[in-house]
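All protein chains of the complex are present and in place, except for one that has been dropped.
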Amino acid sequence: MRKISIDPITRLEGHGKIDIFLDDEGDVANAYFIVPELRGFEQFCVGRPAEEMPRITTRICGVCPEAHHMAAAKALDALFHVEPTPVAHKVRELFYMAFFVTDHTTHFYALGGPDFILGPDARPAERNILGVIHKVGLDVGKQVIDTRMRNHHVIRKMGGRGVHPVAAMPGGWSKPITEEDRAEFEEIARKNVDFALFSLKVFNDVVLGNPAYLEMVLSDSYTDRTYSMGLVDEKNRVNFYDGQVRVVDPDGEEFVKYHPVEYTSHIEEHVEPWTYLKFPYLKAVGWKGFVAGKDSGVYIATPLSRLNVSDGMATPLAQEAFEKMYDTFGQGKTPSGRNRPVHHRLATHWARLIELLYASERMLELATDPEITDPNVRAPVTETPDEGVGCVEAPRGTLTHHYWTDEKGILTRVNLIVGTTNNYAPMAMSVKKAASSFIKKGNVSNGILNRVEMAFRSYDPCFGCATHSLPGQMPLEIVIRNPKGEVIERLSQNVA
Amino acid sequence: MSKPTFAMYWAASCGGCEISVLNIGDRLLAVDEAFDVVFWPVAADFKYDDVRGYPDGYIDVCLFNGSIRNSENEEIAHLLRRKSKVLVAFGSCAMAGGIPALSNLTTNEETLRAAYLDNVSTYNPDRVVPQPNTTVPDGEPHIPVLYETARSLDQVVDVDYYMPGCPPEPHQIWAVLETFIQGKPLPKRGSVIGAGEVAVCHECPLQKDEKTIERFYRPYEVTPEPGRCLLEQGIVCLGAATRSGCGALCPQVNMGCRGCYGPVDDIGDQGAKILAAIASVMDGVKPGKTDHEIEQDVEAGIETIADPAGTFYRFGLAHSVLRRARKNGRTNGTATRLEIHHEENQY
Partner (left out) sequence: MSETFEPLIVGFTCNWCSYRAADLAGISRKKYAPNVRLIRLMCSGRLDPTFVLKAFAGGADGVLVSGCHPGECHYLEQNYKMLRRYTLLKRMLAQMGIEPERLRLVWASAAEGNKFADEVTAMTEEIRVLGPLNWNGIDHARQRSEKLRSAERPPSAPEKTEKKAKPAAVAARPAGPPAGKKPATPPGGLKPPGPGKPKPAPPPGAAEVKSVPAQPATPGEVES
């Protein structure tokens, strides 16, 4: 049994490796997507004051700290039984939309985009943000950096800091928005909308307009028919900040819709001994292993799934883009009239850009809302805390924080189901499927390896990578060992 | 002439330090022009074996963030130390343990139990817990050993410089990178760089007057008066015992400092310093009472501070004097150890 180890996987947050085991014919017997780290937030937060959680849980992920900050804020609202003021909700959501814009931008242009815009077989030296810029122009590169910077400026102004914001309180936000800030944020939101439309155009021209890429998007190698999950508002439209959790089955019919506080009735997690990360699945369907289909509890929680579960987008331009995407895939409607879900994982990149547009439009709506500068951003906390659940959509999936405290608000128990965690089983399946499709008879090449990595990258696992430009030699080495562990072959590219 | 080489690595971290580097904006292009990136897992596809193949000292500057929590973190710390000319402990975690070091207040046994065994959303009837070595039908995957105690980078290897912050602020990062790019002389080895030399209070714009604090409030219990020192208003703020350099960001949105820029200097223990400072500036002792009554009054006032250990040591537990909570509870003279599979015998 030969083993191929990709260690570490790169261009994602955190640590990971892929162990691919080949059978005697040199075909893929199995692939293990391994997460080798655990930090233990669920335990070391016990004993901390609950109101510190928006400042502690941000350190779960430094790329999406805003998501944890928001989920923690909402968990505190529930814990302290306090309803934030209307303007507090708006202020939080405005902050949150700025975050979605910068995060989705980072992922598309620096992480997922290069694989697409340049193609999987492009020279590794080009397959990065620099290559993107060469292909679509230096202006684009600067626009990407500007988009990130101006939205991080909003995050810092509102949240206190550029990374790991601090302003969330139970019942609201620690500081209101001044009129001066609001005007600035409005300008930024308008630029965001333009940029989002531009990005969709880039995708349309460069990806959809290219038959080879289109084939890749539609190919079966990157497709798995699973359940989809996402938060929706009262009209079943995508909402990142609040709503109910909706799950649709692989055929597109609503499977369940529930209030986030009921999550333990609907989701369970499975443990494997070879990885520190757990595998959530739908409790009602059950854990059937790493398989797809209606009988398996595996589900995705990604931009793609969020669009799959919704009946539309809440802003006009995003709605147009939404309809266009489903029309393009032409899967038709379900008996109840819903769009059939798209299961092609690479389409997640497209869905991400549609969300980028929605976040921009929503940000503009909020920045032009006359109430947004109301100083009353904190509702007083008067009740005794006991237990609370907070749920938001993180860019990478549905994020749930669950706190229990004593009567003084000191945490006694914590449970977290983090965005990417939802997708762990589907990612593992995607990686295995890609590996099985492309690695035959022991033939492993560099382009093949990249196709395997592309399988997980579309999920944007917990990290929207650097906009940093890369001299990008992408040195890669694959070591193939026999069962005794002796090296029998070494493939490398650009290794010094 | 080849460019100087640059590496950035994350151990037990969150990625925030990487994002902060990105947040230097278009100065990134200048960095890219000046350096060859030779290892940066978030951004580039160099693998561990590539680094193993570099000659020793090949990396001119290595920014190492994240605390040392498992055997892989430690292994790569040693590897990068060998391969780097200048190794910077970047961010609170590498410098002093950071948030992951809060785990030092508990034990691996509790952590594993909370995640895998006693977890409200986990179904695990066979009580499976991740193991460093497992056998599956296809082979033997390995995962790192989880250490009981998170450590700072300098508790594992020699460190050349420290850059504090969670994460270090972009303008400070650029100031340091610019020094490297322009070839300016570096300060004495072992220095803290990219930060100030006084306490955060000096750069905080909030107005400070007389401090007479009778009690403290939880942040949600009060709305602070704008423009006035938070500590004076009974809101816990660690600014007095924290190094400047961030610009006092948190107090400016009405949230108390939590000390992420580390201690002001090398002397003493940051948590002990802020404990002493807070106790000093409290007041409220009324004359004419008995010793016992006075003790009770003081106790009532002190009770209003929630979670001293987790607040005063929020970012620096690995660098504190005690470093971790006692693992075994009461002992009878021998250090009895709880035998779990992640036994690693580091502290």
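Order of writing sets the labels: A and B. Residues in every chain begin at 1.
Basically, contacts are C-beta pairs under 8 Å (C-beta built on N, C-alpha and C of every residue); 3 or more make two chains touch, one makes a residue touch a chain.
Note that the structure is predicted; figures quoted are calculated from it, not measured.
Within the whole complex, touches from the chain that is not shown fall on B. Here one chain is not drawn; of B:E18, B:E110 or B:D154, the residue touching it is B:D154.
The set of chain B residues touching the chain not shown comprises 74, 78, 105, 148-149, 152, 154-158, 263, 266-269, 271-273, 275-276, 278-280, 282, 285, 287, 289, 291, 294-295, 298-299, 301-302, 305, 307-310, 312, 318-337, 343-347.
The criterion applied here is as follows: only the chains that are shown with their structure count from here on.
Separating the CA-averaged centres of chain A and chain B is a span of 26 Å. For chain B in complex with chain A, the residues that touch the partner chain are 10, 12-23, 25-26, 28-29, 31-32, 36-37, 40-50, 53-54, 69-70, 72, 98-100, 102-103, 105-106, 110-111, 113-116, 119-124, 128-131, 134, 136-139, 141, 143-144, 146, 166-167, 169-170, 218-221, 223, 249-250, 252-255, 258, 306-307, 310-311, 314.
Against chain B, the residues of chain A that register as touching in their complex are 1, 3, 6-8, 10-15, 19, 21, 29-30, 32, 34, 36-40, 42-49, 51-52, 55-56, 58-63, 65, 80, 106, 110, 124, 128, 142, 145, 148-149, 152, 156, 159-164, 166-167, 169-171, 174-175, 263-264, 267-276, 278, 280, 283, 287, 378, 381, 402, 408-410, 413-415, 417, 462-463, 465-472, 474-477, 479, 495-496.
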